[in-house]
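FYI, not all chains are in this one, though none of them got moved.
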Amino acid sequence: MKIAVTIYEGPYNHEASDSAYNFIVAALAKGHEIRGIFFYHDGVYNVTKLMEPPQDDRHIANRWSELGAKGIDIVVCIAAAKRRGIVDSVLVPNVRISGLGQLTMMAIEAERMVIFGD
Amino acid sequence: MLHTVNQSPFQKSTLESCLRFVRKGDVILLLEDGVFAAQAGTAMSSLVEGALKSNKVYALSADLKARALTDVIQGVEVTDYAGFVDLVEQHTTHAWL
Amino acid sequence: MAEDIKKIMFTVRKGPHGTIYVYEGLEVKLIMAAYDADISVVFIDDGVYALKAGQNTKELGIKGFEATYGVLVDYEISKVFVDKKSLEDRGLTQDDLVVIGEDEETEEEIRPKVVDADEIAAMMAEQHNILCF
């Protein structure tokens, strides 16, 4: 089944990012297609390559980048990102900045949309 | 419908709101701080106990374990992320954020 | 409307200004209205405060967005509903809410429609996807 995932909160501060990641890994393991991952609101902070968590902790941006390397479309909302200082030059690889039209397409084309936030 | 609730019933009215909009056949998944509602013998247990009379209620195991909640209300089904995916496959989802 | 047009619902449950969710969520609705989708918006809980008429954010020093609600119908977002109990709990009536446009023929003002939880739940059950803001 085609599933889209939207994330509203930043990494580490809220569990949303971890819940979404664990959900997506489980969905992929079951053979579902992830139609796309969309970061909105503070969610845009998830994909900055400047983050440097303690060595014994998970690296949230790298995790998203690895999912992107598998071909999953990972989109960061441009309006939300600009206001918060997330620009192309700080993005991890395999992630792109685009408009809300992408969220719209995901909501229409995916058979399910699951939202994680707080 | 699958209703996901990720907020503590002690601090937020999210679960109470959700329950007003749950129909026959709908299921509720408690995750993140939402799993505090799944604990037996608390001042908020009656919310989930009431919901169980007409609907299935699930609680995410990873979140229960992280919070050391072992005494789950009878009737609540503990599930993992794979089970969460199955619920999403079966139902359109609404997140009560 | 064609058979394959997807129904998308937005639920708004947070109050305005305390957080940006309502404001950024409004941007999503305006964008999505330009696509082929059958959109409805439902205000529940503190979300109903987003529709309260007379908001003035000048002293607070942030951008307001009440005016945008006034043109929802112009954006072809006319299925706008408010949960009855949420309104009553807050001592509000339909008259306290913003006008979201006017009827093309009669030129009468249109306000969000007050419905009860059962009606909202029935609408939810018909959706292709639901986005919460």
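The letters A, B and C name the chains in turn, as written, and every chain counts its residues from 1.
We adopt the following convention: contacts are C-beta pairs under 8 Å (C-beta built on N, C-alpha and C of every residue); 3 or more make two chains touch, one makes a residue touch a chain.
Computed from a prediction, not measured in an experiment: that's the story for all the values here.
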Per-kind copy numbers - full assembly in this file: A x2, B x2, C x2
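What we mean here is this: only the chains that are shown with their structure count from here on.
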Chain pair with the higher count of C-beta pairs in contact (A-B, B-C): A-B
Mean-CA-position distance for chain C and chain B (Å): 27
Approximate Å spacing (C-alpha centroids) for the pair chain A, chain B: 24
Two or more partner chains touched - positions in chain C: 128-130, 132
Touching two or more other chains - residues of chain B: 92-93, 95, 97
Residues of chain B that touch chain C when the two form their complex: 1, 13, 17, 20-23, 92-97
Chain B-touching residues of chain A, taken from the complex the two chains share: 1, 3, 8, 15-16, 19, 22-23, 25-27, 29-30, 32, 112-118
Of chain B, residues touching chain A in the complex: 4, 6-7, 31-33, 62, 80-82, 84-86, 88-89, 92-93, 95, 97
